[in-house]
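Only a single protein chain was left out; the remaining protein chains are all shown in position.
Up next is chain A:
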Amino acid sequence: MDTKNIIEHFSNLYAGQIDSGKIGLAAIRDEAFARFSALGFPKPKDEEWRFTDISPLLDIPFTQASDVDESGILAQSLDSFWIPDVDGPKIVVANGVLSKGLSQRLNNLPFKISSVYDAKQAKVIAEFVKNSPAADSNGFTALNTSLMRDALFLDVPANTNVREPVQILFLSSGSEKPQAIFPRLIVRIGRNSRMTLIESYASRHESIYFVNGVSDIHIEENASLHHVRLQADSASAFHIGHSFVEQKQDSRYQSCSISIGSRISRHHISAILDGSGAETRLDGLYLGKGEQLLDNHTLIDHKAAHCQSHELYRGVLADKARGVFSGKILVERNAQKTDAIQNNNGLLLSEEARIDSKPQLEIYADDVRCTHGATVGQLDDEALFYLKSRGIGHNTAKGILIYAFAEEALKNIESKPIRTYVDGILNRFFREVNT
């Protein structure tokens, strides 16, 4: 489809959607849709999308995903999506809409879970949506704002330690007709509070769909969020996700973004360090095979002084898979004593796999320490021979080396059960690419 047809196509979806006027989003949506119409989807010549050709996505006439019939899905059928031995709430957002029926343990929590359909919270949510960078960042985020059918809001009050990790499953129901889903998540961690959050994307059926999600994350003074994001959508799905993180003074944000699913996937994180003493850790792991394209874009905006950011992304690509990493560190004029480290390393398991890497430092303060490094390589033959010469079989030896490489990006996942679960994903990936 050309740009005009695309916009027309989505106009029809827009016109056909359920009216949300009474929750105060209508004006915001109209504005966002006008932005989308003006921006369209990114074009190949846009610098930010140079390595990521989204044209296969634009050729598919997606329809707005319909409501999921909760009674048609047994809660048990979602068991494999939950991390074993994690006792916190299990929240299901099905086709973009909070499903209380499929969720578990929503009661007696030290924080509030709500959606745009909860009258009491609708105003607050509308305010977050309105002020989100998503409104006009690019065509995708504008489209999410105009077409999202719900927004999930996790609101952690001040001085609260949420002990058990919170899991959110963004489930795509999958159907014959390719559907578009617009998940929206808003998280606020109040002053001095802490939480661990697992945000995962998956489908019960292998099918073609398009997830275009936005997460707005606000971490207030001296609060901390551990965030694991797991993109495990269907192999023929398209996934575009934007996480907008805003950090206040002395807050800590620790993210591990794992991408393994989808035919074309892009995850963009921007973290704005807006108060002194804030710390950000962005880790990421992308595991690609077949003809997957896995793209990670990060932007760390050091606005305030005495902040630290550490970033480590690692990618393992087999077959004809492609990886893209673009990491920008922006140090603004007042951000003295910034300490920023960025690393991106890729491991290619085949001659045809490829990684395009683009680190960018933009520094306007003078008293800072910023370093970045990027490497792309293949498995070390010497190391492989060394392991084999000790009796370790070829595939096991390969697995050991790949695991050691990938693990580096998972080291900061503190929760044992989460780490074990992610290790399982890694192992499955090795088995698949080794056969």
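In this text, a contact is a pair of C-beta atoms (placed from the backbone, for glycine too) under 8 Å apart; a residue touches a chain by one contact, two chains touch by 3 or more; residues count from 1.
One rule holds for everything that comes next: contacts and distances are computed from a predicted model.
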{"item": "Record-based protein name (UniProt) of the chain missing from this complex, from \"Cysteine desulfurase\", \"Fe-S cluster assembly ATPase SufC\", \"(2Fe-2S)-binding protein\" or \"Iron(III) transport system permease protein\"", "value": "\"Fe-S cluster assembly ATPase SufC\""}
{"item": "Touch criterion as defined above, residue of A:396, A:412 or A:434 at the omitted chain", "value": "A:396"}
{"item": "Listed residues A:109, A:387 or A:425, member touching the removed chain", "value": "A:387"}
{"item": "Positions on chain A where the hidden chain makes contact", "value": "380-383, 385-394, 396-397, 400-401, 403-405, 407-408"}
